[in-house]
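A protein chain is absent from this complex, but the other protein chains hold their places.
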Amino acid sequence: MNVSTASTLVCLVLLFPLIGAALNGFLGPVLGRRFVNIAGTVSIFASFVVSCLVLANVAGAPAGQGAITVRLWDWINLGGGTNLSVGMDFTLDALSALMLMVITGVGFLIHVYSVGYMEHDEGFARFFSYMNFFIFSMLTLVLAADLVILIIGWALVALSSYLLIGFWHDRPAAVAAARKAFITQVIGDVALVIAAFLIVLNTHTLSLPNIFARTQAFPAGGALVTGVCVLLAIGAFAKSAQFPLHTWLPDAMEGPTPVSALIHAATMVTAGVYLIARFHVLFNLAPVAEGMVACVGMGTAVMAGIIALSQIDIKRVIAYSTMSQIGLMIYAVGIGAYSAGMFHFAMHAVFKALLFMAAGNVIHALHDEQDIRLMGGLHSRMRWTHLAFGAGSLALGGFFLFSGWFSKEDLLGFGTVSGPGPAPWILYAVGVGVNVLTGLYAFRLYFTVFQGEPQTARGFGVKESGYPMLIPVVILGALSVVVAWPLQFPLPNTVHVFSDFLAPVFAGPQSPLLHDPSFGLALVGLVIGTAASLIGIGLAMRLWYEHRPDPQVVLSRLPRVVPLLSYNKFYFDEIYDRALVQPVKAVARTARRVVEPDVMDGWVEGIGELLRGFSLDLRLVQTGLIRDYASIFTVFAVVLVVVWVVIAR
Amino acid sequence: MLNPNLFPYLLGLSAFLFTVGATGVLIRRNPIVVFMCIELMLNAANVALVAYGRFLNSEEGQIFAFMVIVVAAAEVVVGLALITQIFRLGRELDVDDLSEMKE
Partner (left out) sequence: MTVLFAVVIALAGVSSLGVVLSRQTIYSALSLVVTVSMLAVLFLLLNAQFLFAVQLIIYAGAVMVLFVFIVALLSPDAEDRPALDVRALIGILGVIVVTGLVFVAARNGITYNTNGFHATAVGSASNPYHTFNFPQDAVNNAGNVQTVAGQLFTNYLLPFEITSMLLLVAAIGAVYLTRRSSR
């Protein structure tokens, strides 16, 4: 691929959503619903076409020439021979091609879905404008080859998520959730920026290819690299809703379902995974940081899985499921299995978006009911949604030969060979446990929502959704079954189209935590993992198929502690509130009651009072008596004469 | 023919007349007398002008003094007219009483 092709492709893929956003934002309310729908969806479709072209170019290029970084124009040129110039640099390589396909492909389907979902909403133009803007921001983030552009994309994505979560801004819960999301992500932003400072300080460049080249010279395992990686990881955790910065994701379900599907399943929350993958050169040099990342990922995966077992809001269950699966992805990139992590990202995007959209269908059909205890019996009444949801759940649960199975087993397979020491084996064991948990909560949800009998009068009269909401769901349902088949098989030396495709990106020194699995070990791992998933699904069938009306009955049989912790999300919100929010509020209250009136106003008014007092005293000079004025003249005249004579001497 | 040592005395006289006039402005309460003291100060200036003109060999001093006299005359006319009007309005002829410029 040559420079001009690359530049054109980059420009187009970024421009289409931006234009869509601008058109819908400014002209949408005027031009009507039909225009907005078309503009919003066609723009993303156009980007998708361009992404396909990029993929073709990258995949079809001769070996070693697939990647190219183009500079569209110089933005900030500090000149003077410093290398610190910021240019509109964008990279087209296998990793960015993959991200492009997922973002625009799944994004396009979600936009089509939104046409139906937002049919009766007044703010449709604003919605599509924000969605397109989000796609633009996300694309900027994943294509960026300059640190500043990356950070800009990162921040714009956070902004878009704020706008979209709080889309129904007359709902206080939505506004609070949007604020919570944004503030939590700002913590990650700060960490990212500090990491950027450290990087620039030590490599004297802002361009990612240059950074990666120069950091190879850093002392491996040293404090600098570890520190930078830890900070980058914190940024990734904030964006990907990992422990301890995970509390915003469940609340973000206040936004419309398409938003949840796009942002909180497929794209934004995976930006953290992408970040770590992109910076793999640095992470490979800091095994301590990698280990920390892996632990956090797996820890979050299991924590989220436990919480998902007791939630009763359909979207929250899926949200915690996302948190858990991303934990697995983070774990994968933490141990250095980057392409495995990205593989799971791609598969997960497909079936998780599907699950969210199908849930949206259910919610819509039941007239905005989200409590799963009030659902049931939908398998016969909403056939297509039921089939797609079932397919997605099987993929999520890791059922044999569904897309999720391929990616999860691939991932866990690398877990068997990560080293050194016993810790990685503990993580692997936990990962197997996560497989069980996933099957459990996914099918708890499925059985409660779709099987059994309807729990409310409304449930008896539901109808299947309209085409815009149905077709994307069905398409993704089909994909969640077949898409992995040609790509990757979780045993070495079998099918590995996917990892070969990404191999040039992750070429070079590997992470010290990763080794090549032998065929036998991988096979054993595969069997164990699959067995775990099937156990989870089977157990769920047994527990929840038989106790259909009440999804909470199982947990209530366990010791009190378990359901309490699970249902209350391990009390994180409460802890954060006590430890962080209340002190800040107390400081603000003090500032308002004490500092502002006494100190600030005191000073300002004090100066005013001082001047007033001064002028009051000065006023007394104006006695009105001519003789007083004359005496002042005389005094000064005499002084003048004296000064003149004395100085003249 | 003129003793140059005379010059300091002439300047001294000018200074004396001037400051005495200033003192008069400060301590007298009848506006007419205050006016007269002002005239005294103008005359002091004239003395200085003429003395300088004499000792620097130039008639400019006298011309300037002439202008001063003209202006003093005009000013006296207007000022006394004002004082007459004040008197006609029934006010006291006392500068301490005429203190509308207070504050």
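Observations on the model:
Here the chain labels run A and B in written order, and each chain numbers its own residues starting at 1.
Following the convention adopted for this analysis, a residue touches a chain if its C-beta (ideal position, glycine included) is under 8 Å from a C-beta of that chain, and two chains touch if they have at least 3 such contacts.
Note that the structure is a prediction, hence the values are computed from the model and not measured.
Touched by the hidden chain within the whole complex are the displayed chains A, B.
Across the interface with the omitted chain, chain B contributes residues 1-24, 26-30, 32-33, 35-37, 39-40, 43, 46-47, 50-57, 59-60, 62-63, 65-67, 69-78, 80-85, 87-88, 93.
Interface with the hidden chain, as seen from chain A, comprises residues 627-628, 630-631, 634-635, 637-638, 641-642, 645, 647-649.
To be clear about the criterion, only the chains that are shown with their structure count from here on.
For this pair, chain A with chain B, the centres built from the Cα atoms lie 91 Å apart. Within the complex formed with chain A, the chain B residues making contact are 19, 22-23, 25-27, 29, 34, 95-96, 98-103.
Listing the residues of chain A that touch chain B in their complex gives 619, 622-627, 630-631, 634, 637-638.
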